[in-house]
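A protein chain is absent from this complex, but the other protein chains hold their places.
Chain nomenclature is as follows: A, B, C, D, E, F, G, H and I, assigned in order of appearance, with residue numbering initiated at 1 for each chain independently.
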Amino acid sequence: MIRSDLTEKLLDIKREKGWTWKYICDQIGGFSPVLLVGALLGQHKLTKPQAAKAGELFGLDKAETAMLNEVPMRGADAVMPPTDPLIYRFYELVLVNGPAWKALIEEEFGDGIMSAIDFDMQMERLPDPKGDRVKITMSGKFLPFKYYGATGNVPAYGYKEE
Amino acid sequence: MIRSDLTEKLLDIKREKGWTWKYICDQIGGFSPVLLVGALLGQHKLTKPQAAKAGELFGLDKAETAMLNEVPMRGADAVMPPTDPLIYRFYELVLVNGPAWKALIEEEFGDGIMSAIDFDMQMERLPDPKGDRVKITMSGKFLPFKYYGATGNVPAYGYKEE
Amino acid sequence: MIRSDLTEKLLDIKREKGWTWKYICDQIGGFSPVLLVGALLGQHKLTKPQAAKAGELFGLDKAETAMLNEVPMRGADAVMPPTDPLIYRFYELVLVNGPAWKALIEEEFGDGIMSAIDFDMQMERLPDPKGDRVKITMSGKFLPFKYYGATGNVPAYGYKEE
Amino acid sequence: MIRSDLTEKLLDIKREKGWTWKYICDQIGGFSPVLLVGALLGQHKLTKPQAAKAGELFGLDKAETAMLNEVPMRGADAVMPPTDPLIYRFYELVLVNGPAWKALIEEEFGDGIMSAIDFDMQMERLPDPKGDRVKITMSGKFLPFKYYGATGNVPAYGYKEE
Amino acid sequence: MIRSDLTEKLLDIKREKGWTWKYICDQIGGFSPVLLVGALLGQHKLTKPQAAKAGELFGLDKAETAMLNEVPMRGADAVMPPTDPLIYRFYELVLVNGPAWKALIEEEFGDGIMSAIDFDMQMERLPDPKGDRVKITMSGKFLPFKYYGATGNVPAYGYKEE
Amino acid sequence: MIRSDLTEKLLDIKREKGWTWKYICDQIGGFSPVLLVGALLGQHKLTKPQAAKAGELFGLDKAETAMLNEVPMRGADAVMPPTDPLIYRFYELVLVNGPAWKALIEEEFGDGIMSAIDFDMQMERLPDPKGDRVKITMSGKFLPFKYYGATGNVPAYGYKEE
Amino acid sequence: MIRSDLTEKLLDIKREKGWTWKYICDQIGGFSPVLLVGALLGQHKLTKPQAAKAGELFGLDKAETAMLNEVPMRGADAVMPPTDPLIYRFYELVLVNGPAWKALIEEEFGDGIMSAIDFDMQMERLPDPKGDRVKITMSGKFLPFKYYGATGNVPAYGYKEE
Amino acid sequence: MIRSDLTEKLLDIKREKGWTWKYICDQIGGFSPVLLVGALLGQHKLTKPQAAKAGELFGLDKAETAMLNEVPMRGADAVMPPTDPLIYRFYELVLVNGPAWKALIEEEFGDGIMSAIDFDMQMERLPDPKGDRVKITMSGKFLPFKYYGATGNVPAYGYKEE
Amino acid sequence: MIRSDLTEKLLDIKREKGWTWKYICDQIGGFSPVLLVGALLGQHKLTKPQAAKAGELFGLDKAETAMLNEVPMRGADAVMPPTDPLIYRFYELVLVNGPAWKALIEEEFGDGIMSAIDFDMQMERLPDPKGDRVKITMSGKFLPFKYYGATGNVPAYGYKEE
Partner (left out) sequence: MIRSDLTEKLLDIKREKGWTWKYICDQIGGFSPVLLVGALLGQHKLTKPQAAKAGELFGLDKAETAMLNEVPMRGADAVMPPTDPLIYRFYELVLVNGPAWKALIEEEFGDGIMSAIDFDMQMERLPDPKGDRVKITMSGKFLPFKYYGATGNVPAYGYKEE
């Protein structure tokens, strides 16, 4: 059994039962929907209690339940650049705005990155008379580039001087 | 003159003058910093009054100022997957989370996309005792996939039924 | 079951029954043929009533019918550049004419795009003594690039000034 | 001198003079704007009289004028998939709709292609209270796949039988 | 059933029966061997009478026979650059000689292409004491690039003037 | 000086002088036009006498003339898949017909290839009332795959047995 | 001025002066050699005092010195897979051992990554009678994948449970 | 049976039994865990005694056990650039630091490479109050580039002079 | 049945029987081991007598035996650049030394190539106290580039003049 087989099975059951993601997330609980749905699509692990609940909900056997508790090979089967228009638009945001994000984050925080690991994200519907909007709020820990091995008159670790 | 020549010139002047992006944005005004910096890096156009201010600030000639008012070939010179770690982390977010975003947006809004054109974005510093965070708030208009040519017993235009 | 399995099944049935696309579209109705055929080839969703009709026509079970009502991962399995000559010619049109389309649309409409989501398309046969022609009429909503965060003396939202 | 040098020169002059594409097309005449702008961007040749007019308008020397009358290496410098959002949307239309176009054209016309060479295209602004639309009308000659070498009881040349 | 499954089946039968392509082409008839073999390898369609003969020869069922009469997704499964030495040599001819062919065809015929659709090809063995040669004779209709929308003092349609 | 600089120079002179390829080939002589034009475009070497004639015709210095007598890095600067429609059509012929060519050549000649090195090619205009055709006649020496090291009861060298 | 121009200049001076990297690192100080050399090759920023020392050492002007204090577009100009054998061997280590590293790190630390940002590295020569060895010691902070949005009976933040 | 089938089987058994890699490595023994886990994931061979132990542990048949003793096609199924964040960070280290590693190794050792074949690697957990660290110690034999064929006044074989 | 299925079957049998390649080559005979092993791995054809022997040895049916006598689609399933270190080293030799090989062969032989078709290769173990060496001796027929169509004062066919 490979992870995409399990994903296919979960989607088959969801389809047959007529469940929504909201219903499934409510049954499993514990994480934000983005993480839970991502886990069921094979991009994250569930905790043991969550995997147990998912296993019960979907009627999985022991090995399938264990697989939901494993860290998957993330990004497997992703096609880049994305061919799906919904996902491509996010890709395009990176393509077009990447250099500006880099310039502004570095000016504000110094040399480093916004973590994609210590990272949170909420998705909301923003009612708007001109057409509702998708609102996404993300926050990632800023990780300063560490300059080790420093000696003498410059700070050795995680300095912020420019 | 091609756009990247102008970008190189603007960065040379910024470097020689010791200006920050914040200072430059304050001088030009009118847009959020993400858009203004993006425009100066060759990814967006400035309005005529903005281009005039930028031209004055950087000491540009008439043609250079006009070029800032042109829509550039967006994404030119971008490398994908990004090699720079700061930009790559955003790419990775799309790679890993794309399918979950698709599933949740479609369940909430129906078939369609979050526009990357009618799109707004704010970047903030979020103080955190465990390490400050980069907070990004984005909102894009939801654009429902239009099914034209409908006849008979299903709605013809921009229906939301599932 | 993945979407391409379902597509393969639908094509097998169409082949065995000897149906034309025209016949199938007439049975399902509601959309233009380009959309209906695209949906059956796994690129769009059908509405619930359409999926029900398709299910009845092709003798599908409940889960297969439900899958036709899901938004697929669009563009999956597409090969780019297209190897099929018929599809490649369209690709070539973009390759060769893209920059001119960009220049003319931006001069006429300002900064923005022609939507590929709020988009309609008709295909007709144009009799011509030198050889019939394929006539394609497309119209997509122009989406102006929004410049948010505007302050002071330039318009803040969806301006059209150049 | 290579073609992109000439294109860069033409755009520099256009920028300095403050000309629109419409003005330039009116001065040169003879083709639709899509073709004329494409030719000036290095994707098509101009006829000799057109090249002469362009040469006069832009103040070109003899060799530059001659180059405008040469068939360029079409598609040179194009980036695929396109990074610019405006051009990408057209690419996406091919990506998502290509198989449906193929199915419908072949059902209507038989085996063959829509020519991208014997091809015409108009672009118009379609006023719409919900937002103006870009209307594109294309027509390409249908070229039936020729099956040569036929003998006996099937037609030898350009048959339409299925 | 997808086309490559059918191709695999046909090759299995050919192998078990010990048939040559020549024998198979003689049984089906109607096209040149290049077209017939290409069709059986999944790159072209057969006419209905040809498909019927092929179906009888190979003992196919109705749906398999119908598939041979469908236009396949040409080029599917092709690997480019070709890894097989025999096919690569043709690719190399295009790689090395493409620009010269372009220059000479355009000087002789004007702006346009040699059609790969209205195209014929013969393959012969040319005895030669230094080693026999493969002789290939191709002829494709020249398709002039059409410049539509012409007005005033240049010809409007399919002109040949330079 | 690199080869593409020399090619650019030759094309500049050709353009300024208003020469045709036919005129240039007549002046240099000795090879078929496909080879001569290919050599001037940087894909082949000229013999010393030919290079001397070309040097005189174009007014080249000693080093430039010597470069024309060098074997260039063939295929340099070629873009594959070709973006230019004229060259792409040849590429498409390989893409679509490659497997059939392989099957037929191997059935006729045994295991081996058609040489792209010991190779000749003529291009002609074929008048045709339905539109003139480009006729291309190629012949390449068949090179049998050599199976060395053979011992015992199978032929050791260049056998033709199947 | 772009960063690779500055790198080229620094290498020209190093070559003309006959300096070693060791000498240069001793003059600038403050970081480990891997970081300092990386910075001079355009992959990291130097601190202001370091940039000042480097500017004095290499005789740079104010803008060049400022550029050394900027965060560069990391990875620019890198070729992947690396063509240089020395760099390729590191790439191969990732290619071959990546899955085992993932399995072992995740078993020991849980879901997360080894940071490439909060990262230190030493390189030493390890004398060995069979041939000296390159010893590399790296340590990167383990960053646990954060699961935000947790509710109810599973830990909300940075949990370690499996 | 292909190697990835065997890997899938081993992981299924590990999952069903609830074994850790540590337990499995202890049972098989003889290599460092990085090598053992790599071998079970299809990247290395086990020795015959190790394969026998693994066969017993996992209940494999003779052919499966023999396959564990074969050198696999290393790197098969690896995706590069890696999509999984944990593996990508190692790739990024090569991307960003490759040129500096090359410069320093060559300055210290002369022309050559660090072997990825005669190579050892340990992975440890480094407790750190700011967050534990992954410590990796690698050592690879330095392989000097051999310059054969030397004659006269320079050393002929494996010289170290610069 | 496709060729890789047959290869998988042959390897399964070899593994179960515990045969070496040497043993298998001795049973089949007639070619050098490089060719025989290549043929069994799906890269070459065997002669009929060889295929018969192989069929008997491996217990193949008639169709499988016939497939061994067919010219396969060479290079199918090869991954380039090779991920396996053993194969990659050969690729690297071409990458690094290709231009020098070209320069030296052309200086010695004139314009042409070393055939990869009329090609022989031996592999030996070269005992060496510093570590045994792999010795490879290859010889390929030099194929002069033919310049056809020559007229007048240069030789017309296969000339060697420079």
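One rule holds in what follows: a contact is a pair of C-beta atoms (placed from the backbone, for glycine too) under 8 Å apart; a residue touches a chain by one contact, two chains touch by 3 or more.
No experiment lies behind these values; they were computed from the predicted model shown.
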Touch criterion as defined above, residue of H:Glu8, H:Asp77, H:Asp118 or H:Asp132 at the omitted chain: H:Asp118
Of I:Asp5, I:Asp26, I:Glu56 or I:Asp132, the residue in touch with the unshown chain: I:Asp132
Interface residues of chain G (partner: the chain not displayed): 8, 12, 15-16, 18, 79, 82-85
Interface with the unshown chain - residue positions in chain H: 29-35, 44-45, 47-50, 69, 71, 73, 99, 102, 106, 111-113, 115, 117-122, 143-154, 158-159, 161-162
Residues of chain E in contact with the chain not shown: 81, 83, 85, 88, 92, 95-96
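Note that in this section only the chains that are shown with their structure count from here on.
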Farthest chain (mean CA position) relative to chain E: G
CA centroid of chain D to CA centroid of chain H, Å: 52
Distance between chain centroids, defined by C-alpha means - chain E, chain I (Å): 29
Contacts with two or more other chains, residues of chain F listed in rising order: 33-35, 81-85, 92, 95-96, 99, 102, 106, 112-113, 115, 119, 121, 143
Inter-chain touch pairs (all): A-B, A-C, A-D, A-G, A-H, B-C, B-D, B-G, B-H, C-D, C-E, C-F, D-E, D-F, E-F, E-I, F-I, G-H, G-I, H-I
